[in-house]
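There's a structure below that I have some questions on.
Heads up, one of the protein chains got dropped from this complex, but the rest are sitting where they should.
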Amino acid sequence: MPKLELSQLCDLLNQHGLAATLDGEDRTVTAVNTLEDAGDGEISFLSNPKYANALAMTKASAVILKGGIAAPVGVSCIRADDPYAAVTGAIVAIHGYRKHPTWGVSDQASVDPTATLGENANIAPGATVAAGATLGDNCTLYPGAYVGEGTTFGDECTLFPNAVVYDHCVLGDRVTIHAGSVVGQDGLGYAPVGGKWLKIPQIGRAVIGDDVEIGANCAIDRATLGQTEIGAGTKFGNVIVIGHGTRVGEDCMFAGLVGLAGSATIGRHVTFAGQSGSAGHLTVGDNVRAGGRAGIVRDVPADTEVLGTPAMPIAQARRSMAALHKLPEWTRRIKALEQELKTLKDRLAAKDVS
Amino acid sequence: MPKLELSQLCDLLNQHGLAATLDGEDRTVTAVNTLEDAGDGEISFLSNPKYANALAMTKASAVILKGGIAAPVGVSCIRADDPYAAVTGAIVAIHGYRKHPTWGVSDQASVDPTATLGENANIAPGATVAAGATLGDNCTLYPGAYVGEGTTFGDECTLFPNAVVYDHCVLGDRVTIHAGSVVGQDGLGYAPVGGKWLKIPQIGRAVIGDDVEIGANCAIDRATLGQTEIGAGTKFGNVIVIGHGTRVGEDCMFAGLVGLAGSATIGRHVTFAGQSGSAGHLTVGDNVRAGGRAGIVRDVPADTEVLGTPAMPIAQARRSMAALHKLPEWTRRIKALEQELKTLKDRLAAKDVS
Partner (left out) sequence: MPKLELSQLCDLLNQHGLAATLDGEDRTVTAVNTLEDAGDGEISFLSNPKYANALAMTKASAVILKGGIAAPVGVSCIRADDPYAAVTGAIVAIHGYRKHPTWGVSDQASVDPTATLGENANIAPGATVAAGATLGDNCTLYPGAYVGEGTTFGDECTLFPNAVVYDHCVLGDRVTIHAGSVVGQDGLGYAPVGGKWLKIPQIGRAVIGDDVEIGANCAIDRATLGQTEIGAGTKFGNVIVIGHGTRVGEDCMFAGLVGLAGSATIGRHVTFAGQSGSAGHLTVGDNVRAGGRAGIVRDVPADTEVLGTPAMPIAQARRSMAALHKLPEWTRRIKALEQELKTLKDRLAAKDVS
């Protein structure tokens, strides 16, 4: 069971550049939890002032707070400028990251004799490594994970259960793919021939950079030619669809149900919020933020925030949406104007006649 | 082969509180089918008057109809106030629910010695029960299903092929998860550090209530801290994405491609239609109905129907959409007004001069 004194935790946070000071009694904490769920011996935090009520009611033994916010009576407090960053540090210090089961190379796994496994390969029963595939050191494949022919992984990659990487793809180091996600399947590449669709062999590949983490049930096409790319450090939520030949830059963050069509070029540190997406064959600049449901249909310059379908700069989108809300009122006002103008004209006409 | 007299079926329906009377010759029926596909010995129904043509053409031996609608000549009829409920009863009586294959505990399954299986465990080849996991009685795992470390299931749970439940999650009784769905994967929890994303260990869990049914290829995050919850009796369609820490109430119904961001609180008996969704950190009241594509971005009070993105009360949304359809007309009318007013002013100016 994990265990840490609050004073030790402050030291650790300070070592990581997160200024933290103990405000109250030093105590031993054994877990981090939410304000609602925390109990005796647990530490929690308040980051969003919206949850101040939960702070008053918490049964936690300690909380992480900004200066100026009073801790409830009897609850120890760690003061931090950024409670969210500090609680992240606390979770890492007390709980750490998930430890995988240890399978070694299971004799119920299917590892082709021509495949190459690095040091400490951890291959579960029911996982597959196909012919000519190469895994770096310390890779973990959960049950049902599949590594296709000629595909190469760097070190410390993890495929959770039933994650699939097709043939001849490339993963960098420390790539994590959650359950059910698929990388490298054929994209929607067909040539129209006499009202039918003739399949174009998809001979390109998908290349996933270092430190990429991909959520559950995503689908990242291989390219028709060349490669689909997900840049190093990029993080995907669940059920994200990336079309063939699209290139996503480094350190991007995509939330659930995002879809990008093929041959798009996405810059660095771009965020796509839930259910947003983009058409293909366009360019999105660095640091662009696409809001929830945004549908990008043309190039977006760097450092822009967009919203709406078709997506537009956020200020314009907000004005348009506000105006849309008021449309029924505006139509009434137009009708009133028409009526008034008619009245006025009738009156003038009457005067002319008189 | 199933087989039932129409008179027996009426008795059964009446026993279940669904008033039903035989109108015509008593016959044996062996299957329920659509009006289009039904043949000799089969029973069908008409619920939606839109399909009255199909009734006239049906080759069914019997139909379930409301009073006042004539059955075709030679077709027996069961009269019921609610033909849709009655046909549901007929399907249950004649066909029943899917029977799973019987595997016992396959010796090609991977069941960790520290896992606990209840009575009548039905574990297919290629299914996995990891260390410390506990299944209640009468649970079925299809091939490729995965139950993570320390996860607990109640009784009569079913994981269809390749459904995955991560470690330390909880399923109640009679939970059904269809093929490819994933419960308990890490959510999109990262702290921004110098332009990079630092992973926050996701140490919470996902808790699925009794009688929940989840469609294919869904993805339900575990919580960062505390728990993601799906309330008892809730039913999900396919490819539904639930963010970390979101709590969905009891007896909700979500259609395909719905996405909820994290830390949302959804009430009881809420319906989300296809491709709708919600931002995070908000509250949706009981009995709310979100229409197709609705995008909820702020709290919604109980008993409200919403539509549009951003979602608004349905009456307002319909007025706005109707107005949007007519926008080009309104803009023409505004231009006309401007022109008329100009003409009027010019005329008045001319008069003043004259």
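Order of writing sets the chain letters: A and B. Residues in each chain are counted from 1.
Operating definition for what follows: contacts are C-beta pairs under 8 Å (C-beta built on N, C-alpha and C of every residue); 3 or more make two chains touch, one makes a residue touch a chain.
Every value quoted in this text rests on a predicted model; they were computed, and no experiment measured them.
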The one residue from A:Thr128, A:Thr151 or A:Thr271 touching the chain left out of view is A:Thr128
Please pick, from B:Thr134, B:Gln202 or B:Asn217, the residue that touches the omitted chain in the full complex.
B:Asn217
Touching the hidden chain in the complete assembly: which of A:Tyr166, A:Phe236 or A:Phe272 does that?
A:Tyr166
Contact footprint on chain A, counting only the chain that is left out:
108, 110, 126, 128, 130-131, 144, 146, 149, 162, 164, 166-167, 180-182, 185-188, 190-191, 193, 195-204, 217-219, 221, 223-227, 239, 241, 243, 245, 257, 259, 261, 275, 277, 279, 281, 295, 297, 309-310, 312, 316, 319-320, 323-324, 326-327, 330, 333-334, 337, 340-341, 344, 347-348
Chain B residues touching the chain left out here are 31-34, 36-37, 44, 48, 50, 84-85, 88, 91-92, 95-98, 101, 108, 124-126, 142-144, 160-162, 178-180, 213, 215-217, 233, 235-239, 251, 253, 255-257, 269, 274-275, 292-293, 309, 321, 324-325, 327-328, 330-331, 334, 337-338, 341, 344-345, 348
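We adopt the following convention: only the chains that are shown with their structure count from here on.
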Degrees of rotation, nearest 5, to put the Cα trace of chain A on chain B?
120
How big is the gap, in whole Å, between where the Cα atoms of chain A centre and where those of chain B centre?
25
